[in-house]
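Dropping a structure here in structure tokens format, bear with me for questions.
A protein chain is absent from this complex, but the other protein chains hold their places.
Moving on to chain A:
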């Protein structure tokens, strides 16, 4: 079962703290390798909280952990903190402004229980070498 949501990205305080503590550390993955979903969207997805999911857009795909949004409710809107996980799926088009479209990418979310959330360095490395599924 997959749901379609509008993805926005941005800062969270956990993203900031873990980024400064070292992007190679597991805490960074815990803070940013997530997608915040509204309770209503969790219901539609038919998944438990803290389940790994695959997020797919026209531009790419990534595995992250689905968590309940702390700053909600916002049905239909999903949130991945800024970082390499979000950047796997955001719309890179700048439409002649220089600015990629980091907010407002339509994405599909589906349960991927058994697939792991990669650490930031591994994600980028594997992505560059074309080793991601």
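We adopt the following convention: a contact is a pair of C-beta atoms (placed from the backbone, for glycine too) under 8 Å apart; a residue touches a chain by one contact, two chains touch by 3 or more; residues count from 1.
The working rule: contacts and distances are computed from a predicted model.
The listed choices are "Tungsten-containing formylmethanofuran dehydrogenase 2 subunit B", "Sulfurtransferase TusA family protein", "NADH-quinone oxidoreductase subunit D domain-containing protein" or "Phosphate transport system permease protein PstA"; the UniProt protein name belonging to the chain that is not shown reads "Tungsten-containing formylmethanofuran dehydrogenase 2 subunit B". When the whole complex is considered, the residue among A:1, A:99 or A:133 that touches the unshown chain is A:99. Residue A:73 is the one among A:26, A:73 or A:116 that touches the chain missing from this view.
Across the interface with the omitted chain, chain A contributes residues 6, 8, 10-13, 15-17, 19-24, 59-60, 69, 71-74, 77, 79, 82-84, 87-88, 90-92, 94-104, 120-121, 123-125, 127-128.
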